[in-house]
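Heads up, one of the protein chains got dropped from this complex, but the rest are sitting where they should.
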Amino acid sequence: MTMIARLGKSALAMCLAMMPFTATAQTKIEFFFPVPVEGKLAREMTRLVKLYNESQKEVAVIAVYTGGYDDTKLKAQAAAKAGKPPAVVLMSANFNVDLKLSGDIMSLEPFLAAEQTTRDAYLQDFWPALHANAVVDGELYGVPFHNSTPLLYYNVDHFKEAGLDPAKPPRTWAELVDAGRKLAKGDRHGFLMPAGYDYLGWLMEALSMSNGGRYFNEEYGGEVYYDQPSMLGAARFVEDLIFKHKIMPQGVTEAGGVSTSFFAGKASMVLLSTGSLSFIRENMKQGYGVAFVPRNVRNAVPIGGASLVMFNGQSEDGKKAGWKFIKWLTTAETLGGWSRFTGYFAPRRSAYDKPEMKEFIARNPDAKVALDQLPFAKPWFATYQTVAVRKALEDEIQAMMNGKKKADQAVKDAQKKADELMRPYVEQTALKLP
Amino acid sequence: MARHQLARRLPGAMLVALLSAVAFLWASPFLWTVVASFRPEGAGSAGMASLLPDFTPTLENFRNALESGTFGLYYVNTLVVVTGLLAVQCVTVSLAGYAFARLRFPGRDALFYAFLLQLMLVPPALIVPNLRTVVDLGLYDSLPGVMAPYFASAFGTFLMRQTFLALPRDFEEAAAIDGAPWWAIVWYVLLPMAKPGLIAFAIVSVTAHWNEFLWPLMVINSPANQTLTIGLAAFTRGAEGGKEWGVLAAGTLLVMAPLAVAFVTFQRRFVDSFVFSGVKG
Partner (left out) sequence: MSVAGATGALESVQDRLRAKATSMRRRRMRLLPYALLAPSLLFLALFTYLPIVRVLVDSLFDKPHGTGAGEAFVGLGNYARVLADPAFRQAALNNLVYALGVLIPTLVLALAFALAVQRSTRLSAVLRTIFFLPSLVPLVAAASLFFFIFLPGVGLLDHYLAKLGLSGPNWLGNSDVALWSVIGLTVWKNAGYYMLFYIAGLQNVPRDTLEAAMIDGANAWQRLRFVILPALAPTTAFVTVIALIQLLTSVDHVIVLTRGGPSNATNLVLYYIFQAAHENFEYGKAAAATLISVAVLLALSLGSLRVMERGARGNG
């Protein structure tokens, strides 16, 4: 036992010795960040944080790479429960409602008040679609950092071969079906979309919004509109793509499978995130183009992405240091640089006024299309029990994609399940009457 | 005569053919990993799945994998974790295994089942409580914090108990008559004979902790303390969009290479020692 204790102590001493020397006046904070697309993003983030640490003396940020989005949420919550809450976390933006309800993250309003600004003034520069996910119950909880929307990617060579004009990608659902039929050939699929958990919910939101719908109540966490005509139409559309038009394969394909099929020329049109733009630009060997998500009723897409949140349980110095770091990370310059590196949107509109950004957009017309779609963007669903409520729909749509259920039944069952999940919250809020 | 020989040899030849086919099937994921790690166009192409190597191999994937983290440091940290842990475990499991196999004492069976409980408790349930304990012990964000929950091993104790039980008692009885104390019997008589049990345990312990992801991710914050699988996660855990198969393959090879080289090098000696002393379970 003494040996173990000594081993522990000496190893601990070793670890301490390895930490960078820090002056006493400096506030040390932890920043948890996930890597959403590629490994090299972790390196870039570490570089950014190093840059920040060298730029000033008051705050020392320890950048902690924490796996995927889900791992990051898990680690941050576990650390908070164990009494070591991280100061700043880059968190998937649709977790904000749940994390506020569970008491994990803190309101950023006091910082705004201290700077004598208002929420509206602060959010002014951010794209309007981002506001709903940043604000929970009327208070600012997250600062958007990188964002995405779904985008239609198509194989230009296949278009030419099928006698389609690559300059005129499908704009409506009808045109999508039409093009898909011409493109599907042998083991090549006309159209493919990721249908694993998380991605499917987001894309069903995109399709139901393109069909005029809302998916959820942006201002109240206890309502989703799964069994409404907009979602029913979207579900039937997916069902038809598989079973009627036969331009999409039966069953579920995960995002990794979709991008690989696209690169391999086995899928002619795919729906993927704008966050994959750099990845596709670097890896697609054939000609490709990008276009808006096709519409049935209107053009509309959901926002996705991550925002910076602060965990409760910080010292006063820790809070100030965290906010200072968030402000640095979300300047138009930093956001613009990160956007060019990753392919995500910069959430600040002013980032696009910078000359580097203008030059970048001019050089990459695909990024221009993604940017042009932004005015049509709407908030990402974020409800009470976001993950479970989303999964309620996904499980049913997946069953439909496997031919186990019809669209009409699927959306009805999904709504029932979601209502059950949200009932505890609804009963404590909207149905709690005087 | 010739037909007779053929008839006798045929089943043997068929067996070898069948065995080779199964071995090829078993090895194919590795073959693909090796081929893909040197293949350009690592994110996917029509020939991505081919097991035939390309004519223009590239080291690009390995470069990308190595650049996404400080792999040298990861190797050292991982090595510290697995060896430090194994050293402590060898002591705890040998002692406990010996006690359960050879000594009679009140409450032995109950204690044995109490040990086994460790195996039944599923990891997700342990994350938060164990993290609290690690913080209370002052081991948060340190390598000993990664190791501490595993210092006691029910599996190792179980394995050593079975190993000791399978050993003949003659030698220890002779040693006991000569007046040797219990620790001398364990150290000079039993442990040398139980080496295969320890080796069998070492394989499990080393591979399990070399490859563990979730727990080190929870305990470690400082980049200086990170382990290999956290580096690997940069390629495996990407949420949105792409999978870079080439980099993933290269990263997997980088993580498993030390273990694989060690196994291939010592394969003979270690399987033989395993075999000839008979852990029969």
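Order of writing sets the chain letters: A and B. Residues in each chain are counted from 1.
The rule is short, and it goes like this: contacts are C-beta pairs under 8 Å (C-beta built on N, C-alpha and C of every residue); 3 or more make two chains touch, one makes a residue touch a chain.
Note that this is a predicted model, so its numbers are computed, not measured.
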Residue of B:38, B:74, B:115 or B:140 in touch with the missing chain, whole complex considered: B:115
Among B:64, B:77 or B:130, residue touching the chain not depicted: B:130
Footprint left on chain B by the chain that the document does not show: 15, 19, 23, 26-30, 32-33, 44, 46, 48-51, 91-93, 95-96, 98-99, 103, 105, 108, 111, 113-130, 133, 137, 148-155, 157-158, 162, 165, 182, 196, 200, 203-204, 207, 210-211, 213-214, 229, 232-233, 235-236, 243, 245, 248-249, 251-252, 255-256, 259-260, 263-264, 267-268, 271-272, 274-281
Contacts of chain A with the absent chain, listed as residue ranges: 1, 4, 70, 73-74, 77, 98, 101-102, 187, 189, 195-198, 221, 249-254, 256-257, 260-261, 264, 266, 384-385, 387-388, 394-396, 398-399, 401-402, 404, 424-425, 427-428
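In this text, only the chains that are shown with their structure count from here on.
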Chain centre separation in whole Å, for chain B relative to chain A (CA means): 36
Complex contacts: residues of chain B adjacent to chain A: 41-46, 48, 64-65, 67-69, 80, 84, 88, 127-128, 131-132, 134-135, 138-144, 148, 151, 213-214, 217-218, 221-226, 230, 233-235, 237-245, 247, 251
List of chain A residues in touch with chain B within their complex: 4, 7-8, 11-12, 15, 18-19, 30, 34-40, 42-43, 46, 62-71, 74-75, 78-79, 81-84, 148, 198-199, 255-256, 259-266, 272-273, 275-276, 279-280, 282-283, 285, 304
